[in-house]
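All protein chains but one are shown in place.
Labels run A and B following the written order; every chain starts at residue 1.
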Amino acid sequence: MGCERHGSGGGSLLEILRPDSLEAARAALKNGSVALAGGTELVPLLRDRIVETDTLVEIRHAVPRGIQGTRIGAGTTLGELEVDPQIPDALREACRLAASPQLRAMGTIGGNLLQATRCWYWRLKYPCWLHGGDRCFAREGLHREHAVFANAPCASAHPSDVAAALLALGATVRTDRRELPIAELYRLPTGDDRRMTGLEPGELILELEVPMPAASTYLKAMDRKRFAFALVGVAAARSSEGTRLALAGMAPIPWLLESEEALDEATPLPGNAYKLEIARALIRRALAGVGS
Amino acid sequence: MARLIRTEKEVEGRYTEQWIVVDEDVLEQWPAGPLETVGRPVPRADGGQRARGEARYTADIKLPGMLHAAILRSPHAKARVRRIDTARARRAPGVRAVLGPETEPLTGEPAYQGAPVAAVAADTFAQARAAVSLIEVEWELLEPLLDPEEAIRRNELIEEPSREKRGNVERGLAEADAVVEAEYRTQTVLHNSMETHQAICEWEGDDRLTVYISTQFIWGVRGEVAQRFGLPEDHVRVVCRYMGGGFGSKNGAGDYTYIAAELSRATGRPVKCALTRREENLDSGNRNSTIQRLRVGARSDGTLTFLDGEFVNATGWDGWLASTGGPMRLLYACENVRTVEYGAKLNTPPMAAFRAPGFVEGTFGLECLLDELAAKLEIDPLELRRRNHSTHDAVDERPFSSKQLLECYRRADPHWERRDEVRARSDATWKRGVGLASQVWYGGGGPPSYAWVRIGGDGRAAVITGMQDIGTGSATAMAQIAAEELGLPVDRIEVALGDSARGPYATISAGSSTIPSMGPAVRAAAADAARQIIEIAAQRYDREERVLSLKNGQIVSSDGGSWPLEEITGLLESGQILGKGSRGPNPTGMRVLTFGVQVAEVAVDVETGEVVVEKIVAIHDVGRVINPLGASSQVEGGIIQGLGHTLSEERLLDPSTGGNLTQTLDAYKIPTIADVPEIVTDLVDVPDEHLTNLGSKGLGEPPIIPTAAAIANAIRDATGADVRSLPITREEMLRGLREARERRREPVGDPAA
Partner (left out) sequence: MPELSINGERHELAASVGTSLAHYLREDLGLTGTKIACNEGHCGACTVQVDGVPILSCITLVHTVEDREVTTIEGLRDHPMVNSFVRSDALQCGFCTPGQIVSATALVAAIPRPSSEEIKHAMSGNLCRCGAYPKIEEAISTWQD
C-alpha cells in the first residue's frame, strides 16, 4: 500500500500525499490532513485560508469513480454525470445547470455535496457566527441570496444543486464506515457544532446509491443564464412512495419540503422574500413535470 | 502650414478649451461608401498574436530582477492608522522594501475600504502578500458616510453641484397637458476588465523611468508620472503594446503606478504592482450609482414643454461629477429644461469614467420617463421621439456637424412594426414585448494627435504612432486609413504603437475618440508621404504631379501609364520617405454628437421574474465607419455590457460598514455567452462632412447607452410593469409585476369608466 509524498522545496509548508488505495487514504486522513478531489472548492478555500492544513491527501485513486446501475462513485465528475443517459433526470439536470463546464469537468459529486455556502460575509471572512463568532452579518445586512428556512442563527444558503436532487431522489450515501440516507448527511449548525454535515473526521464519501424514480426533474432560478448559484433550486422526484420535493439555495442545508404548502412555514428576511414567489412557481412546474 | 488655434475638446462629457498647434487639414474627405479598404471588413492585424497567446500584456512582462508588490489596504470604510509596525514584514522572507503611510499615495487616513495604507516589494508575489499580513496596524475606527442623500444634506460634495437651465420650467409646467414624475435608480457597476490594473516601474539612475502599464493613455501616464517625480517628461517612457481592457478605468496613472515607482526607487530594482481581481473590484473605479428624480411635461400632441431633473450621484471619496443630466439637456428639442446634479462625497471607493459616464445612467431615466409619458398620452413611443427631434443643439443652439437620428428612426420602423407580432407570441407564462430608446453622445475627439508614415526601399509602409489599442481594433483602422491613402494593400502597412519613446503624441483611447482623433492624423501623414512619392515619380516618369495618383500598389497616370510603387521606393535603398500628419481642428461653431436608437425584444416569465432579452437592434449614426467588422464588434460589446448593467451586475456594500460584498467574479455577475441575445447592428455610415478629413465621429460608447432603457421599455410593453431601478433582478421584476397587477385591479381615474 503506497503513498507518494511530495514535500515542498520552495519554502511552503504544504505537502501532498497520493494514496493508491482506500486503506492508504484512510491512514493518510488523520491529524488534520484534508482530502483533495477536484479541488474546485478546496483550493480557493485554502488560498483564502478559510481552510488551513499542512497536508493534502489526493483521493482520486482511492475513491470509486463511475456509474454502475444505480451506484455512482463519489469520484465521478459532474461533467461525466451531465452526459450520462441512465441516471435520473433530476440528477443529470442538476449537474448540467451547475457551475461552468470547466468546473464540472473538475468537480466530483462527492465534493459537490460537501461544498460550503457562498454567503459573501462568510467567504470574505467576516467574523460571523458560522466562523465561530456571535452575529450573522447577513441577517442584519444584505441577504438576497440567503436562506428563507432555518435561517437563525445563520442565514447562509446551501448552494448544491446536486444535493437537492439527491435528497428528492432519496439517495443513500455510503462512506468508508457506514451507510446513511442523504438527509442524514446534513445537519443544521448549532452553537456547539457549527458544521453542516455529520461526517466524522477523516470519513470519506465513497458511493451514492440513487434509486431510479418514475420521473424526476430539477429547475433552477439564477441571476444569469448559466454559471451561477441557485437563488432557488427545486428538485422533484416521483416514485411509488409518492413525490418528494427538495430545495437548493433556500436553507443552510439542502431542504426537504413536505409540500408546496410547507413554503408557508418559511421565515424569509426582508430582502429575500421574493424567493418564495419563485419557489412556488418552480414547485408547481416541477410537480407538473413529474406528473404529480 | 502650422497654425496656433483655440479649440474645444471633449472627453467623457467634459469640455476643455485648449490652444494647439495644428496643420491645416486640407485633404478632402473620401466619397461615402466602401473604398479599396476603408469601409471594408478587415480582421485585426494583431488578432493572430492575441489569439495564439503570443501577445505580451503588462501581466506577462517579466524584467530581470523584477520584484512584486503587494498592498495593505484599509479594511474599513473610514479609519485612522493609530499605530503601524512593519518590523515583522521587513524581516519576512524575500522582502526587499516596505513603505508606510508617510509615502504617497499610501495614507494613514484611509477614507474608503480598499484605500492603500502600506506596500511591500518582495521576490515573489506570494512573499509580498505574506509580508503584508505581518504588518501590524492599530486602527481607530471612524463613522463612515455611506448614504448619498445624507451626504447632500450635509453638503459633503465632490465639487459644486451642476445647475443648468434654459427657458422657464414653471411656464412649461403650465403649458403641459400631461406631466409624468418618477424616480429612477441605477446601481454601482464595476469595470472588471479581464486584465487587472498593473504597472511595472524601472528606474535608470534616479531621473529616468520606464513604466510598463495596462493603460488607455500612454501620454497621460507619462505626464502624470513626470510631474509626480519632478522629471522632464521625456525622461519618462511609457510602454503599452497590448492591454486587456479598460472601459474608462485606465485613463491615467493610479495608486498602483506610483506604488510601483516608489518601491522601485527604494529597491533599485524593477517592481511590478498588479492588482488582484478582488482589489480590482475594491479600488479601481466604478460607474457610480444614481438617484434621479425626473419630471416631464408635454402637450397632448406629445411635444415636450419641460424637462426637470435632480440627479444624485454617489461619486465616492474622489472622482468627478459624471454628466447624468446630459441626456436630458441634449437629446430632445425642449425649450424649458432644468437639471441639478450632485456628486456625493462618500467613504466609498472613487468613481472612474466607465463607457459613456453619466449618459448610461441618465439615458435610462430619461428614456423610461419618455415612454411613461407616451403611455400616458397614448402616443406611440417612436412617434414621440420624432416629434421632439431637435435640428440644432438644444443647449447652445449651435448647428450639428451631422445628425442622422431621423434616419436611425426610419431604419427602426420595420423592427418597431413587429411589436404586435412579438406580443402575439406571448403565452400564460412568458409575456413578450418590444421597447426602444434613443441616445445622444459626444463625438469627434479632437486635436492634438500626430502620426508619422515611413516608407522604405521594400515598398512597405510603417505608420509610427504613440497610440494604444485597447482592444477596439483601432490599430487596424489606422492601417486601413494609411493603406487607402497610399494606394497599398492593407497587409503592406505596419502600425507601430504602444511606446511613448517611439512615436509622437496620441490622444487617449477613451471618449470614443481614438479613430476620430488619430485617424485624420494618420491620413494626413500618409498623404504627406504620398505627395513625396508623387513628387519623385513626376520627375522619374516625366509627368506633372497633378496627373499622378497611387492605387493598388501602383503609381498611376491619368494618361494611362502605370508603374509599380517598388520602382520608386526601390530607388531609395537605405533612404526613406517620411510623412507627418496631425489632427486638424474641430469644426468651429458646431456641435459634434453621435445619435442612435435601439429596439429591444424581451420575454418575461411573469411567475418567476426571469427576463430574457431575445433581440436588440442597434442603429447608430457615428459618421464614417472605417472597419465595419471592428465596428460591429464594438456595438455588440457595448450592448453586452449594457445587458449586464441592466440585468445582473451590481456592486453591493454592506450597509452598516460599507464593506464591498461583491469582490469576486462569482458574486459580481457579468454576462456569459449564454446570456447574449440576437444582436442586429445597423450603422448609418454617412460621413460627417464637417468633421476632419475622415468624417468619423467615434463609436466606442454610443452602443452601451440606450440598452437599459430599451429593455425596461420592452418589459413595460410586455407586462405593464414599470421597472425604475437597475439592475432588473428577479426581485425587482417581481415587484414591478405585482405593482402592475395591483394597478390593474384598481382602476384609476373616472370611476364610471
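Just so it is clear, a residue touches a chain if its C-beta (ideal position, glycine included) is under 8 Å from a C-beta of that chain, and two chains touch if they have at least 3 such contacts.
It should be emphasised that the depicted structure is a prediction, and the values quoted were computed from it without experimental measurement.
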| item | value |
| --- | --- |
| From A:Ser100, A:Thr197, A:Ser239 or A:Ser292, residue that would touch the chain that is not displayed | A:Ser100 |
| Option touching the unshown chain, where B:Ala32, B:Met194, B:Ala333 or B:Ala501 are the choices | B:Met194 |
| Selected residue (touches chain absent from view) among B:Pro34, B:Gly48, B:Gly65 or B:Pro489 | B:Gly48 |
| Residue ranges of chain B at the interface with the undisplayed chain | 41, 43-44, 47-48, 50-57, 59-60, 62, 191-196, 242-245, 247, 276-277, 470-473, 629-630, 632-634, 636-641, 664-666, 670-674, 676, 679 |
| Absent chain, residues of chain A that touch it | 6-12, 14-16, 36, 39-40, 43-44, 46-47, 56, 58, 60, 79, 96, 99-103, 105-106, 225-227 |
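Here, only the chains that are shown with their structure count from here on.
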| item | value |
| --- | --- |
| Centre-to-centre distance between chain B and chain A (centres being mean Cα positions), rounded to whole Å | 41 |
| Footprint of chain A on chain B - complex, ascending | 93, 605, 607-610, 647-648, 652, 654-656, 659, 661-664, 666-667, 669, 671-672, 674-675, 729-731, 734-735 |
| Chain B contact footprint on chain A (complex, rising order) | 11, 118, 120-121, 123-124, 126, 137, 140-142, 144, 221, 223-229, 231, 271, 274, 277-278, 280-282 |
